[in-house]
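With one protein chain held back, the other chains of the complex are shown just where they sit.
Up next is subunit A:
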Amino acid sequence: MSRPDQKVNRTPLIVFAWLWVGIPLLYGLYQLISKVTQLFTG
């Protein structure tokens, strides 16, 4: 366990946390944008 005065590197945790929510969101956005193109091609 870290001491209170010890500097903990949180960068890996921050990267993991944003990827955890970012990847599904990008998947959703990709699906959405491929549907939006139908407005101009359909």
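The rule is simple: contacts are C-beta pairs under 8 Å (C-beta built on N, C-alpha and C of every residue); 3 or more make two chains touch, one makes a residue touch a chain; residues count from 1.
Everything below uses one rule, namely that contacts and distances are computed from a predicted model.
A.B. asks: One chain isn't displayed here; going by UniProt, is it "aminomethyltransferase", "Integral membrane transporter", "(2Fe-2S)-binding protein" or "Sigma-70 family RNA polymerase sigma factor"?
C.D. replies: The chain we cannot see is recorded in UniProt as "Integral membrane transporter".
A.B. asks: At which residues does subunit A meet the chain that is not included here?
C.D. replies: 4, 7-8, 10, 13-14, 17-18, 20-21, 24-25, 27-29, 31-33, 35-42
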